[in-house]
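The complex appears here without one of its protein chains, the remainder shown in place.
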């Protein structure tokens, strides 16, 4: 990215902020103006929230906006839309579709969710069974999705369906944007072992989707889904928390409060501290390499490492509480959590059990490390070329 | 086993000892007489070292013999013959073959060894490549075997060969008893990371074996090999060492000598002590069940558990030595060990690295536990029905 | 180091009968859906079921016949608890029929036993042992709770936590420091000055309370046994840890069974997930840990008459079974993937029971500390 580009976006940001003083402008209005000025996704083409510039510039824009007092909250409030949906639309949608969806997505007037996982298709997303059948210029969808965040507030859902059961599993899928307020869409909270529901189950019962809400070609659904997941990776990567923050920081606090001088517990804590810090520095190295355009193995180990560490650290912290570790102060109320509440040790212990499952199980991550990073051969595949309808399921 | 059988063997033992007072008889002579009286392998048919009685009686016989001052050392001196070879001959050999081999085996006048593993066939024994080609009433053998104990002193070897490369791997094998003193048999010590050679490599270069030394039918080699390995299991099971003996006992001694009061090391030691004792009691439970004829899962976990424990305990003991753990008092002299020498901590640390490899790798043991004990499905097999010559190797 | 005493681990026919009867009863009367209702209910258990358990003679299983029990021992109690662990049975059984009943058997005089045990054996009375105060102190010695003599009465002041079955109990056995050492007092839960406050618990199938004592006055007869009950209390905890280990084994075995069942039926990539070594080997390791825990638990239950051996066997069982259950219950969720993390799936009931059990009488490293003391390490 050349200096002139830096200068240009800096100038555009300054103009935007001048024209729409954050203090005196509603967030929605400001984000709308940001979109119209091509500062939403700066690498998108002009007219679609971007200026066709280098993706790396967006970080610079966001920092400058924040310094000027403008909110970038929308990126979190509509995470799945702005981080993933936009990328999918940019890569696979028609201009008409982009015009319809990108702006209200960025202003958070329309929240987005992702509808991939199914009860029968977890690690094996490509095994999904939700059917879409063509009916004139509409599609009729039946099936069930799970682990859907924000579905209960979302207006639009990124939906992958099976349209040709007789094609091999990776073919025969088609991708749609579904109106979550349409008839036959039933969103139910999915309660976790913590007693909270961060996720939803979504049931589709004869839901009709107009063909113009189809993304890319019929049968191209897997390709589009992969784009979505790649954008997920990009979105999830990024800034590294400071030393001794998060769960390990909490563990150190609990240790300090406990006033314990038990050398065995201390060694366990320091062991976890060291592992966490080594993993943290590895993430920093990974970012440095990625920025320099040299993605190395450092990048691929983070998800796996943190899943293990979060589970071990929170288990340790609960032990540190001794008998208090057997309590559950919040109780099990079966509610949706208020935002991203800070968990007490016991709830954190329960919540982190999912870290080695959500967003790719640790077993899948180990396969990826072994096969993609180390180049080890894959398992013999029994399902690759079979018609999906003949692949054993259950 | 009925009381009358108990009484009968007791009487026969007493008569044997009376006729051949252990003090006044050479071991070989005594073992010969023991064989002739059917007290060698009491479950063998009469005339072949047995009386056709229940196998369980042998333990009773051995105890009574030991009490009477007779040696049962031959069972160790010729372990592979008496524990495995005899079982193979009993199940698969002709009477003539049994007459030729069983008695001198039991008297230890002829030591036996086992020739299964090959450089290219470790966990996958059935993949072996040592070829035997028929030539009139002889077979010509070429190939290499590894991890052969006692080969350097053995007179006879239990040899599995590939006789039909075009049959699927588990077929097309034939089993022979090979004269280890024959031309073309080259036995070389196989040095381990400890600097000692407990094992040998055995090379076969146009070794000729008379067809009458073939065991069971041509192509039946795998079946015979399985019998051998099953006898190995039986042989290896058996008496359980006392509490805090072996490596964990040694670790406790080193801890005591060190005079350390480091609570972190103490907790590690106690952790290992507890794991070892739980595994030991599990072996006792397994024996109790096996004796009662109810083989349960307890029996299958021992090999795996002890492999892990031996490795962890000896690693800990070396750490306990601190800077002395970096020494290697015996030095690396590349010699054959004298008998079963007691290892110092550092040599024990090195030696136990093989515990999770020898006699079935821990990975294979986990497969066995998962598939045979828990009934989990096997891996998709790519090699089962292919002609052996077409199975990828290396 | 003396070798361990030789004992037989094979179950007797009587023990097998206890197991099958218990399993049938629990499957009929406390199937998981019922357990889930109770765990979300105010009381946390069903008085009717409790009465019927009593009818089965469970509360007095290990109580002498002269005191209304069936005169069985720790091995039979272990068999029953293994089944209860398998069924994550809710309610005050462990707190009352195991801990409190044991405390009375170990600490009380003959007269007190004859007086207190029958109503416990019959299930009419629910009792609890209130002993812990500091969340990381599991020793019975010198509790902060004090008992002071005034006339022919004792006045008790203090507060106890992690009182299992405290919410259900009619009778509270409380430890308190006196000039003579630590004594054990039997206090009616409704006595003046006794305040029982239920705690929100990680494992809602096993309730806990804090119990406060504000100048609670009891007669001299309320002191169980002699002035120094420390030894009896230590033995009580060793027996409680031994009993808990069997319950942990039952729960861990159930987790293994769930995982194996799921690994056989669940297909991904066109194969049962149990055909992948990552899952297969995990299940095999679960099996090994469960069997090791079983060995330690069975051994402890069989050597309770030998004080030196129990001093080794109880913390051995406590540390091994606790670590095994927590690990197996966690891996059970992992083997199940997303569904295992949902409230509707049963896996979490076992994880919560496992984690709680591993802390109730001292975490595994504390148990190892006790083991080391017994071994002179």
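Just so it is clear, A, B and C label the chains in written order, and each chain counts residues from 1 on its own.
We take it that a contact is a pair of C-beta atoms (placed from the backbone, for glycine too) under 8 Å apart; a residue touches a chain by one contact, two chains touch by 3 or more.
Remember, it's a predicted structure, so these values are computed and weren't measured experimentally.
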Chain not shown: contacting residue from A:131, A:170, A:208 or A:285: A:285
Omitted-chain contact residue, chosen from C:9, C:138, C:213 or C:276: C:276
Interface with the undisplayed chain - residues on chain A: 242-244, 249, 252, 255, 266-267, 269-271, 273-275, 277-279, 281-282, 284-285, 288-289, 292, 294, 297-298, 301, 304-305, 363, 365-367, 369-371, 373-380
Touch residues of chain B, complete complex, unshown partner: 117, 119, 121-124, 127, 146-147, 190-193, 195, 258, 260, 262, 264-265, 311, 315, 318-332, 334, 346, 349-350, 353-354, 356-358, 361-363, 366, 379, 381-383, 386, 391-394
Hidden partner interface residues of chain C, rising order: 276-278, 281
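The working rule: only the chains that are shown with their structure count from here on.
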Centre distance in Å when chain A and chain B are each reduced to the mean of their C-alpha atoms: 55
Residues within chain A bordering two or more other chains: 262, 264, 379, 382
Multi-chain contact sites of chain C, meaning residues that touch two or more partners: 271-272, 279, 365
